[in-house]
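Complex shown without one protein chain; remaining protein chains in place.
The block that comes next holds subunit A.
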Amino acid sequence: MGHSSKWRQSNMAERERDLHILWLPGTASCYGLQATWGMGNQLYVFPGRNPILQEDGVQAHNPEATEISEVRWDTDMHDKLIRRLVNQSHNIFMMLQSQAADASSATLKQQLVKCSKQYRSVMKACSMDLLEASDNTADEMDIERFQDQLKVFEMQELIWSLCEILFIDVAPGGRILIPLLEWLRRHFPVGFQIFKDILQQEKPEEHREYWECIYRLILQGEVEKVRSLLARHPARQTDCFLSMEELLKKMPLCSSNYKGSSLSEFEMKWRHWREDCERRLEEGDFATNKYLETVARILCGDNTVFSHLRDLCQTWYHMLISKLLYQNPTVKANDLQYYTQDCLDDFRCDGMLGDLDNILIAVFEFDSHQVLKECSGFFTSFWFAAHLTDLLHHGGCLKSHRLVFGSDLREYLLLDYAASLMSHKSLWQVGVDYLDHCPLFGRSYLEQYIEHMSYESEKKAVKLLHICERRNMTSQVKSICKVMGMRLLHNDRLGAALTWFLKSKDVAFATLVAEKFLTQYSDKGKFDNLDLIDNLGSSMLLSNRLTFLGKYREFHKLYEEREYHAAGHLLFSLLTSRLAPREFWITLLKDALGLLQLRELVYGSKQTCEMMHCLEELTKDTKHLEAGKQTTDLSELQENISLLQVALTKNLAKAIVTEGTVHPS
């Protein structure tokens, strides 16, 4: 997590004015504070080690300060209503990544436009949900919160769709103004709303905002709507109205109807029409009506009239597009930046430029890096910046330059977005997919996150395990299995613990469990987990001890089924192959006692001798017998040993006799 902390600090330093101050109750501040990173958006804060010298030279003293506070901060993403944004945009993101990997550049552009629109429609859906929620609640705090979030979504849509126009869905032939006008109308719907309102009226011209509405509409190039309003004016038959109607009708429309004609053809028509406008204005066609005169001056692209109507434009970027519509309708996208300053100057008296203004200026300047940098600082969640960056990255709009901390901007933002998801109790699964698409640090981050993930139920562990297995994260697979297995072990669930150790082929712990099974058997004289032990199959081969356990259990089954010879041979091979742990020999020999006492002969002379050797070895090497045993046990043991010695000797005698006897064939 070392990286992550450094990045955040640098990010914070940049945005000092966004500082949040949180009072931590009960922390001994005289010791200073120390902190360590938790999962993503999480800090653990605790008192420092060195007491600060107080002014009077007395050392502050607080030996009780052992509290650790967990500090977490949510981003917008954590709001219930906005969680659908996370999930739906995740789908789009994943689709885009797979398409970008194998699409040709021609189809990729189409895909990018499609994805961009899908992202925007998800934002729209969230706005709708917020609007609905805000309408359905009476709590003023909630309403305020919803309204704030709505404003954020509006801004995001404004920026995103402008980026879409200028970076992704670049209009063919460079006629950038058409989509820009649509963008303008979508985000400044006031004119259209008044227009609808006016149409409802019996006497439209008496509407308080009749002319204002006409100005607004003409500033957005809504010529048809202006004409329909003028046509409702009682003075429509007067000369000045007729002249205006003629001008508006003849205006070469900046619409898709003009797609067929060439750019030069359009420019010629436009020049003619402009000259006509200017002539009529000069000849005083509109001198009788100051409102129409203003409209005519807009049509002529008169700078002063735009400044005059500044308030109707609301913002500098509205004015920019309105001005360009009448001053330079064939402006190229790359030249937009040269026109922004004038409009900004008109609005400058309002004070400092806001964040939004700076972002939009950067968009008009095609400075994609600046756009994303501003966005990531401006919006509290990294959702917006991360997804927009990814889209621009695939569109080839980002120069790949490395940031100081080693990754490029896309990865930096994706990592941060993923961090906010990984620190969420529920959304972490989405975060995993984002980390997959961070080529430099994604993998190591994921490893770190997985190792810090908490899981209690086996179901969640299985899900985590699958995530790791799919990515060949062997050491994490092993550690998940170990955590689960150990937890079960502590809860005396030996069988279940073993399944986890088998899963990760953990020899050491499989051996440990097998030993516990054997101890249990030694203590109780029976096995508890027969359903598992009896069906170990080939997995018993994982560890010697496990193999011994399986085979030893097989011996018992054979014995129970009265398959004495098979049982005897199995027992003998367990003893002599040294598969059995030394401390278990005495148990095996005791088991053999039953076989030795049978009427029929199970062990031949050679085998009996070998077993005698084993017994002898055992009595010599007494440490295996004495370890941890009570003296009473020891005497019992001595008894067992002498019993065995007798039984083995008898068996040897019997075997020699039987082997020496010639059976008539």
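In this text, a residue touches a chain if its C-beta (ideal position, glycine included) is under 8 Å from a C-beta of that chain, and two chains touch if they have at least 3 such contacts; residues count from 1.
Here, contacts and distances are computed from a predicted model.
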Given the options "Translation initiation factor eIF2B subunit beta", "Nucleoporin Nup43", "Prefoldin subunit 4" or "Ribonuclease P protein subunit p30", which would UniProt use as the protein name of the unshown chain?
"Nucleoporin Nup43"
Looking beyond the chains shown, say which of A:Glu202, A:Asp531, A:Glu560 or A:Glu600 touches the absent one.
A:Asp531
Touching the hidden chain, out of A:Gln34, A:Gln110, A:Ser444 or A:Asn491, is A:Asn491
Spell out the interface residues on subunit A facing the chain that's missing from view.
80-81, 83-84, 87-88, 90-91, 94-95, 98, 425-426, 429-430, 433, 456-460, 462-463, 466, 470, 487-488, 490-496, 499, 502, 528-532, 535-539
